[in-house]
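Supplied in structure tokens, the structure appears directly below.
A single protein chain has been removed from this complex, and every other one stays in its place.
The letters A, B and C name the chains in turn, as written, and every chain counts its residues from 1.
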Amino acid sequence: VVDSTAAQIGPGRRRGGPDAARAAALLDRFLSVRRATAALAAPLSAEDQQVQSMPDASPVKWHLAHTTWFFEEFVLSRAAPEYRRFHPRYAYLFNSYYEAVGPRHERPRRGLLTRPALAEVSAYRAFVEERVAEWLRGGRCGEADLDVLELGLHHEQQHQELVLTDVKHALFQNPLRPAWREDLPDPTGTAAPPLTFKALPGGVAEVGDPGEGFAFDNERPRHRVWLEPCALASRPATNAELLAFVEEGGYRRPELWLSDGFAAVRARGWEAPLYWERDGAGFVEFTLGGLRPLDLAAPASHLSFYEADAFARFSGARLPTEEEWELAARDEPVAGNLVEGGRFHPCAAAAEGEGPFAQLFGDVWEWTRSAYAPYPGFTPAPGALGEYNGKFMVSQVVLRGGSCVTPTSHLRPTYRNFFYPDARWQFAGVRLAKDLR
Amino acid sequence: VVDSTAAQIGPGRRRGGPDAARAAALLDRFLSVRRATAALAAPLSAEDQQVQSMPDASPVKWHLAHTTWFFEEFVLSRAAPEYRRFHPRYAYLFNSYYEAVGPRHERPRRGLLTRPALAEVSAYRAFVEERVAEWLRGGRCGEADLDVLELGLHHEQQHQELVLTDVKHALFQNPLRPAWREDLPDPTGTAAPPLTFKALPGGVAEVGDPGEGFAFDNERPRHRVWLEPCALASRPATNAELLAFVEEGGYRRPELWLSDGFAAVRARGWEAPLYWERDGAGFVEFTLGGLRPLDLAAPASHLSFYEADAFARFSGARLPTEEEWELAARDEPVAGNLVEGGRFHPCAAAAEGEGPFAQLFGDVWEWTRSAYAPYPGFTPAPGALGEYNGKFMVSQVVLRGGSCVTPTSHLRPTYRNFFYPDARWQFAGVRLAKDLR
Amino acid sequence: VVDSTAAQIGPGRRRGGPDAARAAALLDRFLSVRRATAALAAPLSAEDQQVQSMPDASPVKWHLAHTTWFFEEFVLSRAAPEYRRFHPRYAYLFNSYYEAVGPRHERPRRGLLTRPALAEVSAYRAFVEERVAEWLRGGRCGEADLDVLELGLHHEQQHQELVLTDVKHALFQNPLRPAWREDLPDPTGTAAPPLTFKALPGGVAEVGDPGEGFAFDNERPRHRVWLEPCALASRPATNAELLAFVEEGGYRRPELWLSDGFAAVRARGWEAPLYWERDGAGFVEFTLGGLRPLDLAAPASHLSFYEADAFARFSGARLPTEEEWELAARDEPVAGNLVEGGRFHPCAAAAEGEGPFAQLFGDVWEWTRSAYAPYPGFTPAPGALGEYNGKFMVSQVVLRGGSCVTPTSHLRPTYRNFFYPDARWQFAGVRLAKDLR
Partner (left out) sequence: VVDSTAAQIGPGRRRGGPDAARAAALLDRFLSVRRATAALAAPLSAEDQQVQSMPDASPVKWHLAHTTWFFEEFVLSRAAPEYRRFHPRYAYLFNSYYEAVGPRHERPRRGLLTRPALAEVSAYRAFVEERVAEWLRGGRCGEADLDVLELGLHHEQQHQELVLTDVKHALFQNPLRPAWREDLPDPTGTAAPPLTFKALPGGVAEVGDPGEGFAFDNERPRHRVWLEPCALASRPATNAELLAFVEEGGYRRPELWLSDGFAAVRARGWEAPLYWERDGAGFVEFTLGGLRPLDLAAPASHLSFYEADAFARFSGARLPTEEEWELAARDEPVAGNLVEGGRFHPCAAAAEGEGPFAQLFGDVWEWTRSAYAPYPGFTPAPGALGEYNGKFMVSQVVLRGGSCVTPTSHLRPTYRNFFYPDARWQFAGVRLAKDLR
């Protein structure tokens, strides 16, 4: 099973030099990723880390344990023969959705697991970290096992982002509107550059993982597509632009919306993006640093696909396809307002970049119009890790480019994120596109 | 508005000869389509035509009135200046989803409209038919108006299919399992031909409406796509093949299913396709002619996308994309077990056709793996008729090919049907596909 | 079983003379009750009689069949040995809630039974009527069987009232607001007499069935209670008085409501009694004769217990207990605006009666503050008919006195009706009470 699992993880194994060197490099990376996760949770009390504000979100404590279980289940239990599990029931508690691994605690009830306590979860993390480090130092790691470890690092980075988006949602449920951290920096004060549209040529293009480093299975295989000429906006839409949408009745005009989208508007009483709150004549917004004046120059965030789509229609434009986005981004460096920058909130770009498209990476994930689907020739691996991505390929929509809470090393131009079209609690915004004919 | 509406309806206007001849031809077609609808409802009592078995379905009586309202609203009220509406409130009662036309009765409550009585709805039909005929005979119909009339005919044909699928669902709710008609023919008794896979070449292909006759806006514009080589099954999967899936535990094996699909299996207690009922060791199936032994040679039907997808995975195959399907079908005549054949149920093909693919048209709609999305360059028309298709382009899945209850003249190789992935009450089945590499 | 069933039905059997005379009298009554039911349904089309507007209500057609099944199941099948059932599945379709009789169709899905058609149900009624008549004329009816027949007559009278309340609710769902009958009389035009309070003495009193005729088991045994002195209103509260409650913010003031009641107000958006609709500055009300100006002098109707209770608190009063009500009514004749009067709507009393309390019977059922509970010593009979009343003795509230759609011969001073506290679709109103100390 492990071999075939490795087969799907892919190009990583072709990249290494000798395994020992790769193991050493991965150990550094492993320790760094684990520390980063702990640092995100550190400002939160045990109580803050306990709660689950909705079935789609998980408690921070659960994220801490689940990412640890991933290494225990898929690396140590399979590759380190002498490994004994920290607790016999943690696989039940902290398995997220792997049917092939066995039964598990119901997702909507994760917030009720007061035991293990946070301190025990911390001990679990330390225990597994030590065993992984030992194993990596032991010099007997097969390439396939290292591939799984590397997958585990990217998995944990995904959860780093979810720690912040989930706790933001949880804190927002509290009428006191408490902050994750009180010391976050203020907006940049920079104005947003004017919005222009930059053309992309049509014709046959190649998209998907070029095989030069780690990629998820859903980015493969690289394949050809036919694109029509189009133009993409030079930057994401700003809060000022969304505010115009709000003020011109955007949330009350069915002709701007997909039918399911307007049904969501009505059923949930949406009147503005998530985390906007009316304050006198204007709006304030809830951030990881608490309530703040709405930063009009910053990219709009916490939009559902429905809102992104309606805003695009309001703007006489449309959303880009994921292939168009990838074409625009494929030669761009992964840089921008990402988690390492320490802002934890979208902001106007401090200075214009050199390419035609600003803020492709970081700030906000950008909704595409593409349904999340298998690429031509996609085959999920056998075994539990085949469940990682493939089984979600229906009814969700692709987002691209990462956000202000995504780790830089987690991203690539070919990276495909995906959420249901009504999800609003991610840092998700919109870059407009137009047909060119 | 009408002009721009016409613009989107499209090629019809380029096809005509003089308008008078077109009007005369459309009058014949109009009367024929209207009679066909009435004939489908005729075996049903006023009570049968009253009920609504679920929010997705509508009462037969409502279909009869709604299709009539379509001509009243979009043809007579706009093109025939002297027209006076039959009843001032029918636009409220029988508008389905056109926000631009005005408010309307809630969809899930259509079954509570005991007034107007069926007899009044019949009078409404006759009234509008007479006015439309007068208008067509009057010799003053603009081309754009005739385009809308033609759209109304295709609209009514869509509802003819829904009359049968909705009433089948309604009758199935009755423990007596009553028939729509007692006199339907028995199965053909023919065995299903062996299942083989036929290759399709890769490369750039053109799909979408070629502009030679009526098409819906969602089939346009014709555009290029890049396809990888693949193979499609020579015929749809049969009940015998689905029975093997059931008996080998297909409905209890999560590894075969998309995550949302298996959640639906669990939540709704699915154990077999809709309308199958256990009968001793085997199954019987509910048909428009009542309960019958399961016809193992016939194409399997009443599958959701989730089931079609899981069955494909069970079979070591996948679903085709809509473009692959269209490539296979583009040179095939629209013929087969369609509504005119009078079977009203899928059956094994009586004789093999000449092309490589049997039963592409008729019997069962074939689920594709393609999300229902706008074609590149798609722009819905301004005005209410722009709501016809475009606003549903999210979270639904494309089906192709028509069923045993689809009118032949309603279909084309480029025709795109669409339903949510959990919908099972349509005559929907599965044709397998495979990658070729 | 039948014997013990009879035992619970009670005093009827002691009342008879010779059985033959009783059978003859019951035959007259049987035919008369059955005709009365048919007359109530007669103004309705088959479609009107098909629909079910909510799980609490049943289709008129279902009422027609269910009351017939009652005689088939509990009289003919048990007492007439040669009887053959009309249809083998009707017991499944038309059993309401008798677990001891066997499984049955789900209550919320009664509206989907388009078969048997209304014509078949009419044939079923005629078939059973003929057999019952034969049996009664046959001269071999045991007293216990006649008791059950008599119970069946009272049962059918209960359903006569439900036919009207259920169809009123169903017609109200239609935006056309159609009438059950267009020819109903206008309001009386009489003013309501002034509201006064009349004292009732305290002490030990006897309540419950005195054994002089038919009574339901829930009225027995007659027993002693201790009552404190109190005063009851001379008449039910009028629409004018409820209108004051509405206009003085009654539906927005939580201090007037039970906690569950105000939760219902909020959750369901109640702003006035059911069937009131705002019309400019005032209200119109939906009646069995269609929409009409609100008759301010008539007793207020279609109140839930919650609303009756809140109105009483608003009025500085309370609801009477069921024993207090019975004490006030025990010597009053059963007369007033009952179904035979042909008004089918509450109205101001045309002339004052002789007793201290007007309109105790008819017009509106009067909510008491008494939970529906077993009387001391109550024991439901063994067998299916023991389910008639006893198993509902929790969470419901007692109403007394009958309404404008109750048959006169169905009522008694000791009669206990009961509904959940949120039910509003009955003709239910409020008579105020006060403590006297």
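Methods note: contacts are C-beta pairs under 8 Å (C-beta built on N, C-alpha and C of every residue); 3 or more make two chains touch, one makes a residue touch a chain.
Source: prediction; values computed, not measured.
Asker: In the complete complex, the chain left out here touches which of the visible ones?
Answerer: When the full complex is considered, the omitted chain touches A, C.
Asker: With the full complex in mind, choose from C:Pro254, C:Gly282 or C:Pro333 the residue touching the hidden chain.
Answerer: The single option touching the absent chain is C:Pro254.
Asker: Which residue among C:Ala38, C:Val284 or C:Met393 touches the omitted chain?
Answerer: C:Met393
Asker: Footprint of the hidden chain on chain A, which residues?
Answerer: Counting only chain A, the missing chain is touched by 45-51, 53, 61, 89, 92-93, 105, 109, 111-115, 117-118, 170-171, 173-176, 178.
Asker: By the contact criterion defined above, which parts of chain C meet the unshown chain? Give residue numbers in ascending order.
Answerer: Chain C touches the chain not shown through residues 97, 99-100, 204, 223-228, 254-255, 257-262, 305-306, 309, 318, 321, 369-371, 373-374, 376-377, 379, 387, 391-395, 397, 421, 435, 437.
The rule is short, and it goes like this: only the chains that are shown with their structure count from here on.
Asker: What topology does the chain contact graph adopt: line, ring, star, complete, or other?
Answerer: line
Asker: Starting from the mean Cα coordinates of chain B and chain C, work out the distance between those two points in Å.
Answerer: 47
Asker: At what distance in angstrom does the C-alpha mean of chain C lie from that of chain A?
Answerer: That gives a centre separation of 60 Å.
Asker: Quick check: how many Å separate the C-alpha centres of chain A and chain B?
Answerer: 38
Asker: Where in chain B do residues touch two or more other chains at once?
Answerer: Residues of chain B touching two or more partner chains: there are none.
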